[in-house]
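Here the complex is missing one protein chain, while the rest keep their positions.
Up next is subunit A:
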Amino acid sequence: MKKKIIWIIDDDAIYQKIIEKIIKKSGVISSHTSFSNGNEAINTLKNTLEDNKQLPDIILLDINMPVMDGWEFMEEIKYLKSKIDKRIIIYMVSSSIAPEDKNKSKTFTDIYSYIPKPVSVNDLIAIVSNE
């Protein structure tokens, strides 16, 4: 199985570190990049597209973040969609159990699935191998 490029967008620094560990342990991911809010990720995505670098296969997107939250990120990515020639699978990952968040995620066709935290090694393997 070809290893995947994964982007983690989450303001929780501890979570970022934990997920890095899990990725390393899973061995299914070739590279990973972390962003502390949606704005950083969008900017990077734009640069990646401009530089014609490799786009991620999977994005794990948190909802509640400062500057640009997960929903705003989803709005922004719509404008870039035409330039993206690759299928990026976006997972909404949040500790929120509010039904409105889960429901809202369904309104975005680009969101593949809503995953409640915590994400375990097995979960990650399942996500990557899902393709």
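By definition in this document, a residue touches a chain if its C-beta (ideal position, glycine included) is under 8 Å from a C-beta of that chain, and two chains touch if they have at least 3 such contacts; residues count from 1.
Just so it is clear, contacts and distances are computed from a predicted model.
Per the UniProt record, the chain missing from the shown structure is "histidine kinase", taken from the list "Trehalose transport system permease protein SugA", "Cytochrome c oxidase subunit 2", "histidine kinase" or "Nucleoside-diphosphate-sugar epimerase".
Of the listed residues A:K21, A:K53 or A:K83, the one in contact with the hidden chain in the full complex is A:K21.
For subunit A, the residues in touch with the chain missing from this view are 12-15, 17-18, 21-22, 25, 39, 64, 66-67, 69, 72, 94-98, 116-121.
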